[in-house]
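Read the structure below first, then the notes.
Note that one protein chain is taken out, while the other chains of the complex remain in position.
This part shows subunit A:
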Amino acid sequence: MRTKFIPAAAACLLLSACADTATGGGGGAGGESDFPTKPITAVVAWSAGGGTDVMMRAFAQSAEDHLGQPINVVNKPGSSGAVGWGEIAHATQPDGYTLTMVSPEIGFLDEQGLYDFGLDDFTLITLLNEDPAALAVRADAPWDTFEEFVADAKADPGAISVGNSGPGLAWDLATTAIERSAGIELTHVPYDGAAASTQAVLGGTLDAMAFSIGEVHPQVEAGEMKVLGVALAERLEALPNVPTFVEQGYDVEIGTFRGIAGPAGMDPEIVATLNDAFVEMAEEDTFADVMENNSFGIRVMETEEFQPFFEDARDLYVDLLRESE
């Protein structure tokens, strides 16, 4: 199966390259208007059932109609995403038939020697989601504002424990960003994901957790937890009563995001075809409903904006990573 696929993909690439030269790159090349002519593979670098997997499957189901070809979701988890993304970065033809869903990790985990690839090994296509970090505590915690939290943290440096999803990963760095903006010192405690961290906060062993707002949203709705700050420029529409760090005078804007990408070196025409389809798809209710029900924030950004946006995020993360070391 695989051995057949690669020559086919190569042939396809060759054909599209010929089409390009034939039209002299004068735009509207005939070859690309046919794209896609066969099913697309969408690689999830995480296990089935996780956040990225749910989003990718919702995306695949909605995007199929816009591309006129089936999108097959394949999970290639392992080594904190290094397996699935590594395959895209190093061993995949940039023909548009193999795509993946990327998140900030591809920008900074090479910094720690965990990945042997980086942002430059991908062609970014469309941003679909952004979830800001939120600092959440139990509903009966002694702090009602971030100000009060900071005062206590200053009084006894390191006494307050904050849960995250793993050392050097996004939420650990978000905690570092919070520390930096307020000049405080917190104890970072890694957990196996948001659920385990939530359990520790509700059970009272952990003082706070820094995770995506979506992960704590159900607990906030149920009145079990409260959010001291969201790391976003403006308040969220879904949670109008939750303050941002910025409005409380602390410059923390950080979070995670997910978008569709392919291997580096994709044909701009194919990227444009895909981007148009994805942007159209993201405006529809079917995709929006799934995103909303899973508390995923929708943020659509087209190809031209996505690249600089990701570079800025990478710089911030790398900066925080160096600081925390």
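The rule we apply is simple: contacts are C-beta pairs under 8 Å (C-beta built on N, C-alpha and C of every residue); 3 or more make two chains touch, one makes a residue touch a chain; residues count from 1.
Throughout what follows, contacts and distances are computed from a predicted model.
Per its UniProt entry, the chain excluded from the display bears the name "C4-dicarboxylate ABC transporter permease", taken from "MBOAT family protein", "Nitrogen regulatory protein P-II", "Tryptophan synthase alpha chain" or "C4-dicarboxylate ABC transporter permease". In the complete complex, the residue from A:V189, A:L232, A:V252 or A:M266 that touches the missing chain is A:V189.
Screening A:T198, A:S212 or A:T303 against the full complex identifies A:T198 as the residue touching the chain left out.
Between the chain not shown and the residues A:D34, A:D116 or A:E283, the one that touches is A:D116. The residue touching the chain not shown here, chosen from A:T92, A:N129, A:T175 or A:S295, is A:S295.
One of A:E224, A:E253 or A:D276 touches the chain omitted from the figure, and that residue is A:E224. Listed for subunit A, the residues touching the missing chain in the whole complex are 47-50, 53-54, 57-58, 61, 74-80, 82-83, 86, 112-114, 116, 158, 161, 166-168, 187-192, 195-196, 198-200, 202-206, 218-219, 221-222, 224, 290, 293-295.
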